[in-house]
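Left out: one protein chain. Kept in place: all the others.
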Amino acid sequence: MLLAKVIGNVWSSKKKDAIAALRLLFIQPLGGNMKPEGGVLIAADEVGAGFGELVIVTQGTPAMQSFGRDEPVPVDAVVVGIVDNLEMDDAAGGKRK
Amino acid sequence: MLLAKVIGNVWSSKKKDAIAALRLLFIQPLGGNMKPEGGVLIAADEVGAGFGELVIVTQGTPAMQSFGRDEPVPVDAVVVGIVDNLEMDDAAGGKRK
Amino acid sequence: MLLAKVIGNVWSSKKKDAIAALRLLFIQPLGGNMKPEGGVLIAADEVGAGFGELVIVTQGTPAMQSFGRDEPVPVDAVVVGIVDNLEMDDAAGGKRK
Amino acid sequence: MLLAKVIGNVWSSKKKDAIAALRLLFIQPLGGNMKPEGGVLIAADEVGAGFGELVIVTQGTPAMQSFGRDEPVPVDAVVVGIVDNLEMDDAAGGKRK
Partner (left out) sequence: MLLAKVIGNVWSSKKKDAIAALRLLFIQPLGGNMKPEGGVLIAADEVGAGFGELVIVTQGTPAMQSFGRDEPVPVDAVVVGIVDNLEMDDAAGGKRK
């Protein structure tokens, strides 16, 4: 999964029915130094994440299958958790954050 | 999903039967600053997106499963929505767009 | 999907039975300027693509499922169409190709 | 799979029920020279990996399916093994590590 920050919203009225009820967020993946790393993604929100919050994002088929629906949902990224706390060293050791 | 802009069309007559009826678009993924980020992709259009429109693109198995067909469709990117409106900050905060 | 150019062939005699009958091509993905973008891939040919032709390549599970077989085929990239014609602008507008 | 180093932990209380019992680790993928390569990921721990250990990480649907559960787990990266020993040359030959 990716560590990411919620940085916005996107709205679409002309879209596939299967994603009609979803709340879509822009999320910016973050790297080891908590700085942006990699491109902005659009993720469906399943946990009520708010603007600026740190979140955990699952991608691909596991994201699609997080919805408890009979028909497939064409979504490839989902916010599955809001981060309460974290600790991270850089790979070389040393810096606690 | 990716935020992207429709930048063209591609036509193929010699192709797998399963994709015969699909409209195939070139899309350019966009980053946090609304500038191109990452390579051009070919996506099947499921919502009637037009040239120059901002769209939401789903990739991978979730894209394939957006088609309501019995047999699998060998497509790994689909336009699932046309963007009406968006708001995005950069990850460091501040700039509304 | 990716726009790509067929740039070669690869042969393997010691391989998984499930891919024994497949024709394997080297393909070079192309970007918005029709120049190489991203690394060379090996794709199974399903449409009779020839050396130097522009093709459409599907990746991942959708590629695997393009084969009409009962048992899974361990292939993650397939040429699904040969390009007849294309038109592409760059994302900033302007240049038709 | 990826060779990676465990560099931290992340906690979330507001999350999808399906991932409620999982231990989530920050892992830093390592390249051929055993230096960080690619961005930090969050992976579910299935083998009891500790801080600083070298691990093997599986991504995507195969990661999701490593859980022996009836309902899908929306997880796209899992630590599937702790590295005991390794030997690696660089691709040009020569350096044993």
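To keep things simple, chains are lettered A, B, C and D as they appear, and every chain counts its residues starting from 1.
The definition used in the following text is that contacts are C-beta pairs under 8 Å (C-beta built on N, C-alpha and C of every residue); 3 or more make two chains touch, one makes a residue touch a chain.
Just so you know, these numbers come straight off a predicted model, no measurement behind them.
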item	value
Candidates C:Leu2, C:Leu30, C:Val55 or C:Val80 - the one touching the absent chain	C:Leu30
Contact footprint on chain C, counting only the chain that is left out	5, 7-16, 18-19, 24, 26, 28, 30, 35-36, 39-43, 51-52, 60-61, 63-64, 72-77
On chain D, residues whose C-beta touches the chain left out of the figure	1-3, 29-32, 37-38, 46-48, 56, 58-63, 65-66, 78, 80-93
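Everything that follows uses one rule, which is that only the chains that are shown with their structure count from here on.
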item	value
Distance between the centres, which are taken as Cα means, of chain D and chain B, whole angstrom	30
Gap in Å, rounded to a whole number, between the CA centres of chain B and chain A	18
Numbers and ranges of chain C residues touching at least 2 other chains	61
